[in-house]
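With one protein chain withheld, the remaining protein chains of the complex are depicted in position.
So, chain A:
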Amino acid sequence: MYGMEQINTATGFANAKFGSSKGQGAKGFDEPEIRILELSKYVIKFELLNTDLSVANSLRRIIIAEVPTMAIDLVEVKENTSALHDEFIAHRLGLIPLQSFNVDQFNLSDQCACSSMCAQCSVQFKLHAVCSDRDQMEVNTRHIQPLSDAPIIPVQYVNDKGIEEDPILIMKLSKNQQLDMNLVARKGNGKIHAKWSPVATCQMRKEPIVEIDQDKINRDLDIEKRKEFVALCPREVFAFNDYRNAVEIENSDKCIQCIECLRFAQANNLERAVKIAEREDKFVFTVESTGVLTPEDIVSRALQILMRKLYELGTQMKKYGVNAD
């Protein structure tokens, strides 16, 4: 776990401003703001405040599809006597997450100055495995050897206690089978192929608002009914206070808008007593990295891409005489 301040200084996005604040100003927002709720090695949870749904969703879409990473893109098979055939293995190799902290050093291969491949746009690996002395052998990401000193290597997962987990299994070889391949990793993004997407999931939700008219509920419902009301919610948003014998809101954040409570209220003629809504200016994000980038890095890169896009849009609009505001 990282400390909060450390993150702020390290990435400098905690209170980042972006976009044209005037544009949103029309809707009456303050400066957009990000507040980090949780951060671990692979997951970040943060709030995006004072901005519009379109901005939040753009951020989500960019995280999934447009943050560039590295992934194996070209496999040259020299020897494959395994049970699985070449395309099969190549597909699996492509999906292996590679640590892409230095992805900025590389060019996209179609934008690179070189004609086919160079150190600027690709990283070479070698995969060589022979099963000679055992009945069966597992080929995993440790068998992938980098041929250059670029720090792009397959992800090695670490569990909560900081201990390395088993490397990713690629395939199994049985006796006297061997595998000899040259692998080339390239830069790309999730739009081209899912293997370049840096995230496992990127979830976004509006913060829910749950309000109950405590007086009304606690007055009109008997205790049994109140308990029933509390038990109804699949997400345990409500709690039953045993001292007061009353329904309370325990954690409105958990609400998934299943409207079970609303239905119950309607059935008991308490239409107005329960209100469920969502905040239009606050978004909770959970981004789970595949390990190719740190989660905070993914978000900051996504924000940069978004800013660049907005900037480009602004200049283009100006060019055609439209007021960018």
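Note that a residue touches a chain if its C-beta (ideal position, glycine included) is under 8 Å from a C-beta of that chain, and two chains touch if they have at least 3 such contacts; residues count from 1.
One rule holds in what follows: contacts and distances are computed from a predicted model.
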Chain excluded from display, named as in UniProt, from "Uu.00g067500.m01.CDS01", "DNA-directed RNA polymerase subunit beta", "Ubiquitin-related modifier 1 homolog" or "Exosome complex component RRP4": "DNA-directed RNA polymerase subunit beta"
Touch with the omitted chain, as defined above, among A:Val77, A:Val130, A:Ala150 or A:Leu262: A:Val77
Touch criterion as defined above, residue of A:His85, A:Lys175 or A:Arg219 at the omitted chain: A:His85
Given A:Ile36, A:Ala56, A:Ala265 or A:Leu306, the one touching the chain that is not displayed: A:Ala56
Touching residues on chain A - with respect to the absent chain: 53-54, 56-57, 60-61, 64-65, 77, 83, 85-88, 91, 95, 190-191, 193-195, 197, 201-206, 234-235, 254, 256-258, 260, 278, 286, 288
